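A single protein chain has been removed from this complex, and every other one stays in its place.
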Amino acid sequence: MFIQTIITGLSIGSVYALMAVGYSLVFSVLNFSNFAHGAIITLGAYIAWAVMVHYLQVPFFPALLLSMGGAGILAFLNERIAYSTLRRRRAPSLYLMISAMGVAISLQNLLYATIGAKLYALPPVFAMDVVHIGDLTISKMDIFAFVFSALTIAVLHLILIRTKVGVAIRAAAHDMEMVSVLGVNLDVLVGVLFFLAGSLGGMAGVFMGVKYMVYPSMGWITNKAYIGAVIGGLGSLPGAIVGGLLLGLLEALVSVSSLGGTSLSTYRDVFSFGILVILLIFKPTGFFGRHVEDKL
Amino acid sequence: MKRIGTILVVALLVLAVIGACKPAEKKAAAAKEETIKIGHTVALTGPSATWGQSEANALKMAIEKINAGGGVLGKKLEVIAYDNRADRMEAVNVAKRLIEQDKVVAIIGPAQSGVTNAIREVNNSARVPVIATTATNPKVTVNDDGSVVPYTFRVCFIDPFQGTVAAQFALKDLKAKTAAVLYDVGDDYSQFLAKYFVEAFTKGGGKITANEAFRSGELDFRAQLGKIKTGKPDVLFIPTMQKEAALAAKQARDLGITATFMGGDGWASPDLIDLAGPAIEGAYFVNIAALEDPAIQDFIKEYKARYNAEPVLPNPLMAYDAALWLADAIKRAGSTDGEKLKAALESTKDLPVLTGKLTLDPATHNPLNKPATIQQVKDKKFIYVKTFVTTD
Partner (left out) sequence: MAYLEAILINVAIYAIATLGLAIFTGYTGLFSLGHAAFMAVGAYAASILTYFYKVPFLIALLVGVVLSVLVSFLIGYPTLRARLRSDYFAIATLGFGEAVKVILENFDLTQGARGLPGIQKFSTLGNAFLLLAVAVILCRNFLRTTYGRKIIAIGQDPVAAEMIGIPLLSNQLLSLGISAGLAGLAGGLLAHYTTFIQPSIFSMDLSSLITAGVVCGGMGSLTGPVTAVALFVIIPELFRGFALWRLVFYGMLLVIIINWRPRGLFGYEELNRKNLPKLFSIVGITGGLSLFMPTYRWVIESRGYEIFALFVAGVTVGAVTGLFGLLGKGLSLALAPVAERYHSVRSRLGKRLTGLGEENEQALSSIKEHRFRETAPSKKVCPSDATFLAGKAADSKEGLFSGDPNAERGARSAGQHIESIGDAESGGPTYYRETSPILEVRELRKNFGGVVAVDGFSFYLNKGELLGLIGPNGSGKTTVFNLISSVYPVDGGTILFQDKDITEWGPTEVVGAGIARTFQNIRLFGSMTVLENVQAALHREGTYSLLEGFLQWPRSVPRVERRLRDESRRLLSIVGLEKESDRRASTLPYGLQRKLEIARALALRPRLLLLDEPAAGMNPREASELVELIQRIHRDEDLSIILIEHHMDVVMSLCPRILVLNFGRLIAEGTPEQIQGNPLVLQAYLGEKAYAVVR
């Protein structure tokens, strides 16, 4: 049962981690919390629903690619419309955060107003198949999602360290002005960044749609991913992964424990939040975050 | 001024776009002569819209039928329906608008216990009767001190009955000895139904192996289900709406839980089958009415002919019954005055309605002897299993 709980925790955590990576990627360069990431994830899931169920019967992998591409483009557009003006004006990060929140509110409710609140399921990739190891059961979709997420993050890592754009992104994460002085077109760079983050979000959305279901407020779950990212340290990719997985594990473990006869499962958000605050007190930048100092 | 002009143009364009997108509001044909206005507060959008839209359709049918029969007190009835999205705050606004602006004599709906509780103060202080359609929580019509809420009524059964029916069906028909419960702590319907099931099941000699909860909005219950699995229950009772029930069923089967799933009337949406797929096959749930009920076949035929779809039970039936009940009460009261209407509603006895005969218990404002049906999910359909009228 304990090991089963750990498996569940990792499965939940991997979704958080995948969401947190896209979120952290944007943070690392632009230094603001992209609260619209949840909405992009939701739209990614709806794209998959549209091509897999509603309009066409596209198989899973092409649909996943379409979703990732579509969500990437949406994230790119999101940046162009809602952030680029502020970015060029070097507005405080509070403004970007508010703009992102506006996008999130708008998009989620746009879904309610147009497609409606009806719940949809994406067709399963592996029909109800689970792997049994002794008494343990692991769903194939979990394994698949876990491996595929890990692969994608590995590819992202390679992009960041091997390609020119990736190097530019990492350099920009240190000093955006310097990078622009060196002749890198910041608009292109940020565009690529958002496309990557959006694609990851789209993928997270599709996995969520298959594992759970598709509905307008599914982006709510990204709140947990934000908390994961903060625990790991905003702007750090390994931090996002570790933070997301840790949060998933914590939630699963809290859900099965009880205190003095009462089950703690309904209190697990209090624990997530509690650990966040405690961590921030002792390690204000999370596990992997870097400390930024102002120049006076 | 230039900027204001731009703003205006944009605002107009937006409005035009919305106007194009939005279907014309559902509104009863505006009768020229004086009418008796009845309010309908209903979820036409949002997660409960499946039932709400069906409910609105059925109410329209009922009112037309009453009007075709000459109306009430020589006047025609008119329904004014507003969308409450099953949102509590929104419902308060809607109720205020119905009562204070549209001057309705009574309100049909809401369909949810929480929403009915939310508008309690509004309609009771204005002395406008509310007939809730599927609000099954006992506290909707009865105050904490046991006194009845004067202007709130309902046409459906209550959760203790529903919970008892589910428990007895599990004990007697399914021969279950152990049961586990997974409910939504953020939803009062779910919280209370779970409580009543647990009480009735233990009283009947069964054993509850696990009583687990989750928060509204959560998607993954595998941690809780893992705990439930270790108790190896015969029955897993999931008193939630269709979304959580589908997720829980899928995840429970993935974890290898073999228990029979059971639920309440929150399950009664075709969405359940689409969302849960094969995982939900064989599950049982309590409903207020079943499509197979011989008494309602005429209604179903008419509904199908008119809207080209099957009604999503039970809400359409309840709204239809509520309309018949209200019309009868207005007739007997001879007036639309709130106090007289309340007295007439309270004294209803053996009134023939769609789902049988309606008799009200004035002490609780609950209808007496409302039957409950047990349905099963079989071959992607809801199958009628049996009807409970009373429990022992």
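Every chain is named by a letter (A and B) in the order it is written, and numbering of its residues begins at 1.
Keep in mind that, in the parts below, contacts are C-beta pairs under 8 Å (C-beta built on N, C-alpha and C of every residue); 3 or more make two chains touch, one makes a residue touch a chain.
Note that this is a predicted model, so its numbers are computed, not measured.
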_Visible contact partners (per top-of-document touch definition) of the missing chain_ = A, B
*Check the options A:M97, A:L136, A:I159 or A:L249 and report the residue that touches the missing chain.*
A:M97
*Could you tell which one of A:V210, A:L234 or A:A252 touches the chain left off the display?*
A:L234
*So which of B:R97, B:R127, B:R332 or B:K386 would be touching the chain we can't see?*
B:R97
*Among B:Y82, B:F237, B:F261 or B:Y284, residue touching the chain not depicted*: B:Y82
*Contact set of subunit A toward the excluded chain (per top definition)*: 27, 31-33, 81-82, 85-86, 91-95, 97-99, 101-110, 112-113, 223, 226-227, 230, 234, 266-267, 269-270, 272-274, 276-277, 280-281, 284, 292, 294-296
_Absent-chain interface as seen on subunit B, which is shown_ = 1, 4, 7-8, 11-12, 14-16, 18-19, 22, 24-25, 45, 82-83, 85, 88-90, 92-93, 96-97, 100-101, 114, 117-118, 120-122, 125, 137, 139, 143-144, 184-188, 190-192, 215-216
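Operating definition for what follows: only the chains that are shown with their structure count from here on.
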*asked:* Suppose each chain is reduced to the average of its Cα coordinates; what separation in Å results between subunit A and subunit B?
replied: 36
_Residue numbers of subunit A touching subunit B in their complex, please._
1, 4-5, 8-9, 11-12, 112-114, 116-121, 124, 128, 130, 132, 137, 139, 208, 211-213, 215, 217-218, 220-221, 251-253, 255-256, 263, 265-266, 268-269
*asked:* Residue numbers of subunit B touching subunit A in their complex, please.
replied: 21, 45-47, 49-50, 185, 211-215, 217, 219-220, 222-224, 226-227, 229-230, 242-243, 246-247, 253-256, 271, 274-279
